[in-house]
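Can you read through this structure? Questions will come right after.
Only one protein chain is missing; all other protein chains are in place.
Showing subunit A:
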């Protein structure tokens, strides 16, 4: 569902000038880089980090939304939420597969996540307190993810770009579904409208943070742009998100929690207030309301599932041995 501005990738690379120049020529010619093509180590590392973060975000993102499946307020909403959360698991699977083409296994990536070495989108370290949060996540969080991911459909790395095409189609459906939940609440009883406004108040700023630090503070944006992993900067995408979301909020009669939000005729964009970067970094580093619970839930699922995974392997081995024995006996 969701990527955020990449955090913590090292783009340095050690290949010689001729190799790097040849690679850059392919990038500039908009050729797709495929798994077996030569590529700079920094390019490979950045992609593994980014696709891994993206995949982990999908998986951890199942938790806050899964929190409301058993309490969904109608059967129609329950079915839609089940389908959405399942889509996200599917995106995770796609993305892990895309990362595997770069020579890293899903197990390795999972272990890095559980050890706290790999990040996931920080937005999932906030709790889903009411049903309206499911609407707000679909509308804002998936909406922000789409802004990030549509350009990724043109990412220079072929498997990632191709995975994004299907992911974006599904995300766009999720975003409309989330908005429709919010619209229903906003047009509902006063209590329902209050739920919607409260959810918007809590999710708005974390959604803006999803695009990552300001361009002036982003350490690796330039190289990612040159390699065409990224096509737009964090701030460009954030602005695009604000511009498209403001009229949507107005249309359903909700107020964005930013007194400085104002149309700027000259820029042709909305101006908005300062983002609390202290909060952003605190949550990224583990200090959000749900960081501990999210990782504990993943760890518990991993630990408690170990015997199942071992049994599946053991059974596959037994089957193989029996097949071979039967073949030998027949010969």
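Please note the rule applied: a contact is a pair of C-beta atoms (placed from the backbone, for glycine too) under 8 Å apart; a residue touches a chain by one contact, two chains touch by 3 or more; residues count from 1.
Heads up, the rule we're going with is that contacts and distances are computed from a predicted model.
In the listed set "Phenylacetate-CoA oxygenase subunit PaaC", "Energy-coupling factor transport system permease protein", "Nitrogenase molybdenum-iron protein beta chain" or "Arginine transporter ATP-binding subunit", the entry agreeing with the UniProt name of the missing subunit chain is "Phenylacetate-CoA oxygenase subunit PaaC". Screening A:63, A:114 or A:275 against the full complex identifies A:63 as the residue touching the chain left out. From the set A:22, A:83, A:165 or A:326, the residue in touch with the chain omitted from the display is A:83, counting the whole complex.
On the side of subunit A, the interface with the absent chain consists of residues 59, 62-63, 66, 69-79, 82-83, 85-86, 89-90, 92-93, 96, 106, 131, 181, 184, 188-189, 191-192, 297, 300-301, 304-312, 314-315, 318, using the contact rule stated above.
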